[in-house]
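Below you'll find the structure I mean.
With one protein chain held back, the other chains of the complex are shown just where they sit.
Chain nomenclature is as follows: A and B, assigned in order of appearance, with residue numbering initiated at 1 for each chain independently.
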Amino acid sequence: MRIKLSDLPFGATAVVREIQTSAHDLNCLGLRIGKELKMVTKQPIKGPVVVILGELEIAMGLETAEQIVVETGVDR
Amino acid sequence: MTEGRADLPEGGTTVLMLGNPNVGKSALFNRMTGANAVVSNYPGTTVDFTRGTFIEGGHTYTIVDVPGTYSLEPRDAAEEVAVRMLRDCPDATVMIVLDATKIDRGLYITLEVMERGMPCIVAVNMMDAAHEKKITVDIAALQRLLGVPVVSTTATSGEGVRTLAEQIRKAQVANLGGIAKRLRGEEPRTESLRACGGCGGC
Partner (left out) sequence: MVISSDARWEMVDAITRQTVTYGTYKQTLGDVLGDLTVKPLTGIPVAVAALYAFWSIFTSFAGTLVTDGFMVKLFDGYWLPWLQSVWPDPTSWHYFIFVGNPAADTCFEAFGMLTSGLFVSIGVVLPAVFVFYLMMTILEDSGYLPRLAVLMDSVLHRIGLHGYAIVPAILGLGCNVPAVTATRILETKKQRFIMMTLLALFIPCGAQLGIMMSVLPDLVGVVMLCLVVGFVIFGFVLNKVIPGENPEILVDVPPYHWPVKEYVAKKLWNRTKGFLKEAVPFVLFGVLVVNLLYLGGVIQGLADLLEPVFVTWFGVPKETVGPLIAAFLRKDLAIAQLSTIPMTTYQTVASVVLVTIYFPCVATFVVMLREGWKQLIAAIAVLFVVVFIYGGIIHAVGILLGVA
């Protein structure tokens, strides 16, 4: 199932499928298409989203997370 | 610390330390030069460059600790300093510092620097952290693939720093076409470091 990263529940894992915003900065921090990530936390009052990708942990704004499409339930 | 253009000192070789933020460039820099660049555990500690010197094998090196950057397309003013340094010192040798636990992220800027045709040497830092996380980096294979000297280091303990200093003079201009070929297994890997003569290490 494909959903927005911002809708991914806590602790769930998913694979990045599409980046609808400028991808360069996200790529540089390690968030790239095809990578598996895990939702760590979404901060209240439209705060940032923190995800873990393998050894990496990155924080991004909510609007950015809304423009990233991930696929859940991918068997790896 | 001086702002703006980096004035090249008379003689000697300028070495720019480049790499992602928070990979331990300043710690490595302090180890090599005995200087006091500020070291912390958050990306963006170094926002300006610091210069230091060391002598190795009778040759003087001016080494510059540059703010960390993820790519050569700067995102903020600190990264701009790094990109400007690279532009202002076209004759410099570039020491690329990678975090052993996050090799892939650092390789992007490694390739970008290599495209510019500057002589490079790679330091794979934070080997202790990689060991803890059960990550192994095949240093020899990385050296063969990239065609430039690759040295593993742990700046916090000083391990590998000596070797890194000795290897700077062997920095090479990498050939991206060659790397692509070697990745496909087309070129005999042993030929990759032709210019590395008289060295027992590699």
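Note that contacts are C-beta pairs under 8 Å (C-beta built on N, C-alpha and C of every residue); 3 or more make two chains touch, one makes a residue touch a chain.
Quantities reported herein were computed from a predicted structural model and do not represent experimental measurements.
Student: Could you pull out which residues of chain B are in touch with the chain that's been left out?
Tutor: 3, 21-22, 27, 36, 38-45, 47-48, 67, 75-78, 81, 103-104, 107-108, 111-112, 115, 129, 132-138, 141-142, 145-146, 156, 175-177, 179-180, 183
Student: State which residues belonging to chain A touch the missing partner chain.
Tutor: Those residues of chain A that touch the unshown chain are 24-27, 29, 32, 40-41, 43-48, 50, 54, 56-64.
In this text, only the chains that are shown with their structure count from here on.
Student: Taking each chain's centre as the mean position of its Cα atoms, how many Å separate chain A from chain B?
Tutor: Between these chains, centre-to-centre, one finds 30 Å.
Student: Under the stated contact criterion, what part of chain A meets chain B in this complex?
Tutor: On the chain A side, the touching residues are 24-25, 27-30, 55-56.
Student: What part of chain B is in contact with chain A in the complex they form?
Tutor: 70-71, 73, 75, 101-102, 104-105, 108, 133, 135
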